[in-house]
Each structure stands twice: as structure tokens, then as C-alpha cells.
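In what follows, a single structure is set out as C-alpha cells and then discussed.
One chain of protein is taken out of this complex; the other chains stay put.
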Amino acid sequence: MVSLTIDDVKIEVPEGTTVLQAARMSGVEIPTLCDYPHLTPYGGCRLCVVEVEGARLLQPSCTLPVSKGMVVHTNTARVREARKFVLTLLFSERNHFCMYCQVSGGDCELQNAAYEQDMTHWPFQPNWDPYLVDASHQHLVLDHNRCILCRRCVRACGELVGNFTLGVKDRGPESIIIADLDVPWGESTCVSCGTCVQVCPTGAIIDRRSAYLGHEADVERTRSVCIGCSVGCGVELITRDNRLLRIDGDWDAPVNEGILCQIGRFLALDDERERIVTPLVRRNGTLKAATWEDALDYVAGRLKPLAGKKGDGIAALASTRLPVESLYLFKQLFADKLNSEMVTSIEEGVTTALSGKVAQELGRPFEGSLERLKSADCVVAIGVDLAENHQVAGFFVKRALPNGTKLVVIDPYDNQLHELAHYALQPQAGTDYELLLGLMSAIVKSGLSRDEPTNLSELAGYDPQVVSQVTGISADTIRAVARLIASSQRPVFVYGKGVTRASSPEVLSALIELARLVGALTPDQSAIIGTKGQANSLAAYMYGLDKPFEVDGHQAVYLALGDDEPSRRLIKRLKGAPFIAVQASYLSPATEMADVVLPVEMWAEQDGYYLNLAGKLQKAHRALVPPQEVRSNVGVLKALAARLGVELEADWRKSLKKRAPINPVVE
Amino acid sequence: MKFVRSLVLVSSDPDSLARGAQEVHERLQREIQSAGLQEEVAVVPVGDLGRHGAAPLIVVYPEATIYGPVTPDDVPLLVEEHLRKGRIAVGLRASARELSGRIAWLSARRGTLPAEQRIVLARAGLIDPEDIEDYILHDGYEALGKALTQMTPVDVINAIGKSGLRGRGGAGFPTGMKWRFVSQTDSYPKYVICNADESEPGTFKDRLILEGDPHSIVEAMTIAGYAVGASEGYIYVRGEYVLAQERLDKAIDQARQMGFLGEDIFGSGFNFDIHIHTGAGAYICGEETALIESIEGKRGEPRARPPYPTTHGLWGKPTVVNNVETLANVPPIVRNGASWFRRFGTSNSPGTKVYTILGNVNVTGLVEVPMGITLREVIAIYGKGMKDGATFKLAQTGGSSGSIVPSSLQDTPMDFDSFARAGVSLGSGALLICNEDTCVVDLVKVLLNFFRRESCGKCTPCRVGTERAHQILTSLSEGTAELSDLRDLETLVDGLSQLSHCGLGQTAAVPIRDIFKHFRAEVEAHVRLKICPTGACSMSGR
Amino acid sequence: MIDGVRDAQGVVSVVQAAVTRHGATAEALVPVLKEINDELGYLPAEALAEVSRLFRMPKGQLMSVASFYHMLSTRPRGRHVIQFCESAPCHVVGGREVWQALQDELNLGPGDTSPDGTWTLVTSSCLGICGVGPVIIVDGDIYGNVVPERVPELLARYA
Partner (left out) sequence: MPAVKSLEELKQLRDKAIKRRKAKKVSGRAQIVVGMSTCGIAVGARETMKAILEAIGAEGSGDVVVKQTGCTGLCEWEPIVEVTMGDEPKVTYGKVSPERAREILREHVMRGKVLSEFVISR
């Protein structure tokens, strides 16, 4: 600990703390612009300067580490003059006429800083030169006129997302933010994660959708969980008048620490499907609006006679985007109470079969955590394209690469991570098993293994030379990759549903064995991460909702789609079903075929829990009030159960531990 | 170069001229001619020597004897006694009462020869820089041999420390202390970097050393490596210095062949090798942390300090960064000892300093003289006086440090401390001598254009401040400025010097501050009267 | 300097030659860019794309570095590049008049290239040859003690 004095108050802070952090710890506010808590301090804007006794010049508090006995003054006349001077220069640099800017009025950090310093004008002649506005991006606009060159966007793009699309061209007064080799932003390698817009302090980067829709001052913010995929990123839903304006990453969310991907930030807002606002019942061949009483009675009437029937009873399918509570009620109602043998989820277990197996073999409820990925020095990605799906997990990998983390990608098919990988292995489809054993054999031969292989005799047949014949990957490459993985300190294995021959469990056994061999399985934590599917696919798996969906022969189909979109394959299978009830938020080919449609809340309207890919349980919160006739998924299932005369148990937590009941759920 | 035996300065300010200085000067030249001394004695009219009561004054070097007031009739005696017989013409000396004030220090310099003392440039222009044998013939690699076979690393650091050698890049940090910091840091590997990114306007001393004596740098870096425990060195050579790069390349090759680089140098078990890294046109890379960023393949933006390169330098490892001229002092110090080095210069700034003399003087060039010489001496002795007999107005002492030294300070000894006391900076040693036709606004506008071009753009004060200052100076020179612009300019001076991240922005303010301090009336004339007193500014927007 | 007819493959081979000579480590980046710039006259996008690939360096980062250094150009340049030293030492000994003479001959602003692609005129900070200022450099040939009258003759050597 280091003790120092800030504004006459003595405090103790850990070594390596910056003066800015120390000041904030002791409740002293120092204005900043280029600094951002989640980015490496840059020391560029100079707004945060403070007076340090003994130092000739004012010091930037954001980059200055504390030292013993330091005496700091943050609000002397000299400091205030300096802040004003810095702001004066920034205002004179480009076009900062606030009245024409969409983020003025409380949203602009530059403007707010000026208000704090009681600035009403600036003495320097402003710069009248117009700068470009790059409006080529699908979601964002880059207006160089408002840019203060703080480089937060550049740092966020590199440090947080690992994408490095944004950069700074030229230098000095000519400096300008660019994308790639100075191409239009919309034509660049930008992945539209939008982290830049979230960190931009001014109106230089604005979001097309929410821009010019009023001030940030009168919005509501709701912390929730993104249900775009199984990563489970924390989000902040920004709403006004029951309208969703924007989605920000939640900086305090432990999973994603503020970053989001395009799906979570932008695409979630772009839902153009038609909303169902009242229950519908098919009469004379057409769906007609009905009361909830009529609709529920109709469904209950059709389902009740089918209770207990196997093969010719009810086939029930739930979306894995539904909250845990709904999945639990759904499972109870159809599997436990109505005794149907065909109760499953929309993923049909495809994405979770592997992880269930891994967890079982490891004797633990869930696999490795994403935290592990953030600190890995070697990532082996098998059958998963982290640039395409589960993108935020991909960002953790990409951003670690400049710090020396090695990446090995094993995927027979096109994979956007191939070009970033130190080794991009494309084995013949269906030869993953051989490749994994080849790697193990090479590790054992090189003497780098950290554990005794349990399958030593088997390995003998998988010399890299032999394996190269099967997989099409050269023996030298196999040896090199083996050396790379085995010599790293914190290797992490990420796999997805693309693992070929997924049906054969030995691939996974091999992967587990490989991980064990290189020390990636320690008693307290495993470094194997399966990416799984949608937001609640792990929960669906835990409730046993993971079998292939068969409609043929069943007399009724109940689909709890929520706001999910049915696949063409699913629609095909529904053809010819005698009775279809759909519990959904939007019109879709499935509702068109339905006999009864029960309107439910979409994701932003519901409260509920989600179990992410690493077994972390998180709560999503309602940010919007649903249309009047729309009910919650839980409410619909409960009402249906009541009509069927069935008692449902509400404690979903207990059963969530059932499938692998060894350790408690991480909460 | 013709090294004259005696140098005679004649004060020729308006006051002296009114009292007959012109006649004294002419008489002096005639007498010297008739005495046949014209090859040995140089007569130089200089500006104001101060002490108008005793004008016209004559100062004779090397004895620094001051005579005055001198009449034409005194001249024959003075020439006969002092210049022919070498005796001081006692009766003609200025009375002690007249020796107070600005020129009083002159007597303190009595006995100092107006000749050069070459330590770092000893071999430049003497040896074939592409021939290692020539270097060895002139004591080359002896210091390295001595260090490696007869001294411990601590001995070497102590020797450099005791010598009082201070960095010649501009800041004047004690070299021995820097080496000690690195040697005491317990993190490996360590690096030695030679900062050869010389880009100060008007400075080319390092180029001369690199082009004329490249082996001295190779030798010095190897000694530094031994002292601090580094086995790898980088020479960051300015991209524009193509010839220097070629010569260094050859020198390193030859040194490797003869075992002065590589493994087990001088049989001592010490290994060292040097890479050349070329810059690509960025003045800011002369700043040591920007230089390190540049070697690491990044934009040359200065890092936040602390931590300093001595603990977190290249690739985050302890690193010594020394300027070329600083390093060139190392082998002679190791060879001859610290006390030998202390014989030159002043006690706080021992050794010599290389100055480049440029601008409106008769002879431009580069000299290496002991620390503490004055501007007046440099102009008179080495510059051979002002060109076309013009009057000295100001000197600009090198880009980044950029002080503008008015003629009133030309008698301040040029060493780190005296200059600092006078509120000016010694800088890298460039002396741009300007005559009375130089407009300070025009000159500073050119300087600020340089700073805005070379600003890296990282910090607001420098990125915007240099631009705004240049804008205001331009409007001054065009006659379109208002009085409020002068206030803004002064605000910029304070902000730039107080808030900039690195030396570039901090010192960009210095020349502006200096002209406000020393030439305020001239600056204000551009606004109040809308005229340029020297006629240099076009005042097109008037 | 630039022949203007190098095809994409030619550009790539220049890049590869430079990388072969210096390597593809971080510290080789600036030297490699410099060599490519010398060879091609500037850094075309194809060359930077290839550097990005070989150094495994994202394009945005690469451009940030490449555009920082004034000896590197990311824009095409004329067949002959004239560097004019605009620093104070050259300025006070007649640099301004030489600049005027260059203007009279070429009528180009700083950084401009003549419409026929013959000349690019760039200003430069001090080149360290102040002892013989004013200084101009044409295609790497250094000329000192330049007086305005000499400018037409100097340019004629290249036209």
C-alpha cells in the first residue's frame, strides 16, 4: 500500500494505482475526457491534470502512478485554469457548435466538462474547415467535425474487441480517425460491435437508430441480459416512453465487462416481424381474434384427452430463448404431468450433447468459465467460428492475441478465425478424433505432457506420421501444434457444434484427455468450454429438453416459441399435424399453420433467469411494458395448467441441478 | 582553418561609433597591416560590449584584456605593445570602475584560448570513416579494451559518473546516473540505444560524428553495454541520414570481423552486438520514449513517464538511451580518466560542447569548444563576425529548446546552469545567428510551423496549441492580427509549456515567450502600427 | 522513382523482398515500409494489405503507423520528388526566395503533385545540412547553397 495526500486528505491505495483512481477512491472527482475506466490510460487530452507538490509541471492524473508521500491538489486555481485552457483548445479545434449536435444537452462529455468549468464561450477563433462525415456504416455515423481525437474508439476497438479496425491516420493537427487503410467505414473489417459508439465522449460516433430521438437525460435504463446467445452478456436497455432506443453493454457485468456484438447491440433492435397482440383461434379455416378464455379453453380441450399417450399424444417443443422459469413449467406440464414422451427444445440437444458429456465426465455441473478464456495464453478452438457465433467470446480471444496469446483453430470448414490463427488446421471432415490423438501422441513423445496419458497403448497407433495420412495435415504441423499447446501455461479449449462426428462420444473423450495431458484440467477449474447454442440452451439441457423432435403420429403439437423464429425444417415437420398450438410473440410460418396462437412477451418485456454457457445464472429484467393482451410465457403455461387441472411446482432452481447434481449452480 | 594568434574585438554599437569606433577600427587594420601581423591577428567589429562610459572598447584575446576608451591615436601603441610584443598596454586599459556589469566576466576568461578543443570530433575529418585501421591508429578501441580487461562494470560507471558527463541531447541529465539506474535494475535483457535521430533544426553535430567517426559510437555503445549489463544495442538513425547509415553499417561489419562486437570481446566473455534501426521522418522520435515506440513498430508517440526507460524501456526492459554526442565522449573518458575530462568546461558542465554556427555570419560551420564560452565569442571567433558587417540581433539556440537569445545575453557563458539562470536554454547546440533584418514574428512563425508539422497529435495542448499559435503568428505577419490575438498567444505560451505531454509541446512555447520578453515592441508594431519594422513580413492582409 | 506500371503481383513481390530482408517482426515494420516506399515511390493499398498479411497486423493499426512518418507516403507521388527544407536555418539564409523560385517554376503547393505526374513538391523539416543551406533534395540528390537563379537549372536535370 502507498499512502498519499489528495486535497488535504490522507489515503492509502494499492501500489500501481493512478492518481486519478486514488482520487476517485477518496471521493474526489477529476474531470476526464480521453480516460475511460475500461481502457488503458492514454494521457492525451490533459483535462485531468493536477498539481503535485515538487513537480514543476502539472501532471496528468490518469497516467501518473501514485508514489509514497505524494501531495496532490486537484482543484487549485492553476488546475482550473489548465482545464479551461484544454477545453478552449478542444472547442477551437473542430466544429463544436453544440446547438447543432445530437448528443448535446447532457450526453456530451465535452459539453458537460465545459459546463462544470463555467465556460460560456472560448476565446480562440474556431476552426471553420469542414471535416468529412462518414455515413457508410450500417449502424453508425462517424462525424469528424465532432471528434476530439481522444482515441477512446481506437483503443476500445483494439483493446476490448481485438478488432483493430479503427486507427489514426497522419499526425499532429492533421490526425484523423480511420477504418482499416482509410476506407469508408461501411466497407471495412468493422464487425459492428458498437463498442466505439458506447465509449465516444462526443457526437463524433453516433448510432443511426437512436440519434436525433431526444436527450439521454430523459431515458430509462434497465440492466438485463442479452439473450442473443449462450454467452449471456450484461446489457443496459435504454428506453423512453415504452420504446427501446438503444442497447449498451453493461460495464459492470462480469461476463462481458461492457462489450457486446452486433447481434446483441443492433440486430436485437431491428426486429421487423409483425407482433401478435391478441389470442387467435382458427375458425372456418382462418385465424380470428379471440379472448384468452376461449383460446385457452380450446387448447386445454384438445390436449386433455391426449395426456399419458406415447407416440400418438402431444409433441411439445420450447424455444431455448425462454427464461428458465418458463422452461421449467413447460417441462413439468408436458413431460411430468401430461406424460408426453416428446418434450424437447428447439435445439433438440444438438448444441449441448457434447457439453453435457464433458461435464459428466469431469464430474462437475458445468465446464470451464469464460474468465479462463480472458487469461489464456493459448486458445484451441475446435469446430467453432467465434467470429461468427458467440462473438463476444471471440473478442476475448482476439484481444488477447497482441499480448502473445496463441490461437489454434481446428475446423475443416471456412472459419473467420483461420486468418488470425497461428495454426489454422483444416483436417479432412470427420477426422477430428485422429487429429486429437495425433496431437496427444506428439505431446507424449516430446516429453511435454504434464499428466500420465490413460490411453497410452491406443496412442501408439496415432503417430503424427500416420495421422497426417488420415487428416491431411502434415506431421510437422501436428508436432509443432502439439509443442505449442503443451508448452503454454494456461491453455483453453473451446469447442462448438461443428466438432465433426459429434455423435461419437470418443471425440470428446479425446478432447478431455488432451486437455488433461497439458494441464488444462485442474481440480478446481476446467479449461474446456463448449459454446452451446441459444441463451438458455444449457438450462434446456439441464431439464432434459434435448431430444430430437418427432411430430409424426402425435395428435397435437404445442410450440412455446416465445420470440424465436421457427426454422424451415421445423415448419416442414409440422405439416399434417392434426392440431397445433403456438405460444409466440410474432407472426411466423408456424403461427400461420396454428390452430391457436397465444401471444406472449418478447425478450425485452419479460423478467426471468438465464443460465449461460458456463453455468452462470443471470436475471433478465423487463424494460418495456407489453401490449395489453399479451401475457408472459410463465403466465400462459400456468393458465393452461390450471385449465388442465394440473398443479405445477414453482421452484425451478432445485431441478436445475438435477442433470449433474454434484455442485451447486454458480450465481 | 586559419587559427589566429590574437583576436581583437572592437565595439561598434551606435554609441561607440559616435565616439569614433570606426576610426579606431580602420586605424587598427592599417597598423596591423604595416606591422605584418594580418595573418596572425584578426580584427572583428562587434556590437554592443556594454559599459558605454568607456566606449569605444577593444578586447584582445586570448588574454581578454579590455582597453577603453580607445582613440585612434592609442592604436599604434596598442599594436606595438600587445600584439607585437605580447605585453599589456597598461595605460590604455579600461579602468576597473568601468569593468562592472556585462563585460566584467571577460577578465575571468583570461587565458582561455580562442581555439577549439576537440574531444568528440577529434577524428571527424581526420580519418577515413570507412577504414577501421584508421580508427585504430587514432586510439580506436583502446578504451573498450581497457574497460573490458582492466575495469569492472562498476568501475566504468564510476568513471563516467566522476567525469560529470551530462547528456548532450538537450536536457543535460548526468550520464553516469542514468547508467547506474539501468545497471541496478534487476530485469533482463537490457538494452543500449544510441539516439541518432538528430532532427533539431540547425543541428548536425551527430551526423558529423556518425559520418566522420562511426566507430567511436560502436565502441562507446559496447562500453555502455558492458557497464549496464546489456548485450544488445540499437542505433536509431534518422531516416534522412543515408550516408551515416551506410558508414555505421560498414563500421559494425568491420568491428564484428575484428571481434570488437560479437562474442567474447577482448577475451572477456562479454558479448555485445548492435542493430541499426532507421527512422522514417518524425522529429518526435528524438524523444526517447517515442523513439522506443518507433523501434517497436508503432506510431512515434511519447509514452507516459514514469515509468522511465531506465526501468521500462525497449520491449518493457531496462534501457539506456544516450545521444550520439554523449556517447562520443565515453571512450576518451574511459581512456584518459575522469579528471582529464574535468579539465575542460566548467565544474558543473565539464567537457566540451559542439555548436553549429549558422545564419548571418561570415563563416558557418561547426566547432567543439569547452562549455562556458559565450555567444559573442562564438560569433566573433568562429563565425568570423556578422556577414556584411551587419548587427547581431538574436540567436536561436536549437529547435526543440528553441530559446531566442537576444544580443543583451550574448555575454552569458553557455553552460547548462548559467543559461538556465538567464532563463534561456542551451539546447542541442545549434546557434542560428540572425542579423537586424530578421523579423522575430517571421522567424517564430517558421519555428511554429515546424512544431505543428512535427507534433505527434497525442496531447491536446501540443496538437491544437501549435496550430493555433501558428495561425495567430501568420495573421501577425500578414497585418491582420488584433491586440486580443497577442493575449491569446500569451495564453497559448503558458498552456503549451505547462500542459504538453513532452518536450516538443513544452518548448514550442519558448520562442514565443522569448520574443514577448525581448522584442515586445517589435511584435506589437505588427498589430498596433500594422508594420513589420524589418520589412521581412509581407503584411499582405493589411 | 515510381514507374507507374507495376502490377499487383509486382507490388507484392517488392513487399516480399523487403520482408525477406528485414523479417516480419515488430521492429522491422518501419524499415520494411521505408524500403517499399523507396522502391515504389509510395505505399499503395495493395502493398499495405500484403504487409498487413505478412506481419499479421490489422490494417487499421498498420495505417496508423504508416501515415505517421513523413518519409512514407500513402498517396501516389510524381516521378520526381522535390523536398524543400522549410526550417529556420534555411529560411534566414534565403530559403524563402528559393521557395518562391520553386513556385515560379512549378506552381505547386506543399504536398502537391503536378497534373502531368512529373513533380511532387514536399516541404520538409530540417534535413541537417544547414551548414550549406538553403537545401533542396531531388530524388535523394542533395543540393546545398541553392540560390533562386539556380532552381530552373536544377530542375532541368530531371525533366
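A, B and C are the chain letters, set down in written order, and residue numbers restart from 1 in every chain.
We adopt the following convention: a residue touches a chain if its C-beta (ideal position, glycine included) is under 8 Å from a C-beta of that chain, and two chains touch if they have at least 3 such contacts.
Source: prediction; values computed, not measured.
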{"item": "Displayed partners of the chain not shown (whole complex)", "value": "B, C"}
{"item": "Residue among B:146, B:178 or B:353 touching the omitted chain", "value": "B:146"}
{"item": "Sole residue of C:24, C:45 or C:132 that reaches the chain not shown, by the stated touch rule", "value": "C:132"}
{"item": "Omitted-chain contact residue, chosen from B:20, B:76, B:365 or B:423", "value": "B:365"}
{"item": "Sites on subunit B contacted by the missing partner chain, in the whole complex", "value": "1-3, 121, 124-130, 133, 136-137, 141-142, 145-146, 149-150, 204, 207-208, 211-213, 241-244, 257-260, 262, 264, 266-267, 356, 362-368"}
{"item": "Contacts of subunit C with the absent chain, listed as residue ranges", "value": "128-132, 135, 142-145"}
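Simple rule for what comes next: only the chains that are shown with their structure count from here on.
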{"item": "A-B or A-C - the one linked by more C-beta pairs in contact", "value": "A-B"}
{"item": "Where subunit B and subunit C are represented by their mean Cα positions, the distance between them in whole Å", "value": "29"}
{"item": "Chain centre separation in whole Å, for subunit C relative to subunit A (CA means)", "value": "46"}
{"item": "Averaged-CA centre spacing for the pair subunit B and subunit A, given as whole angstrom", "value": "59"}
{"item": "Of all residues in subunit A, the ones touching two or more other chains", "value": "168, 170-171"}
{"item": "Subunit B residues counted as touching two or more neighbouring chains", "value": "282, 299, 453-454, 456"}
{"item": "Footprint of subunit B on subunit C - complex, ascending", "value": "25-31, 33-34, 37, 55, 64-65, 68-72, 86-89, 91-93, 123-133, 140"}
{"item": "Touching residues on subunit A, where the partner in the complex is subunit C", "value": "154, 157-158, 163-171, 178-182, 188-189, 420"}
{"item": "Subunit B contact footprint on subunit A (complex, rising order)", "value": "41-47, 49, 57-58, 60, 63-65, 82, 85-86, 89-90, 92-93, 123-125, 148-149, 168, 170-175"}
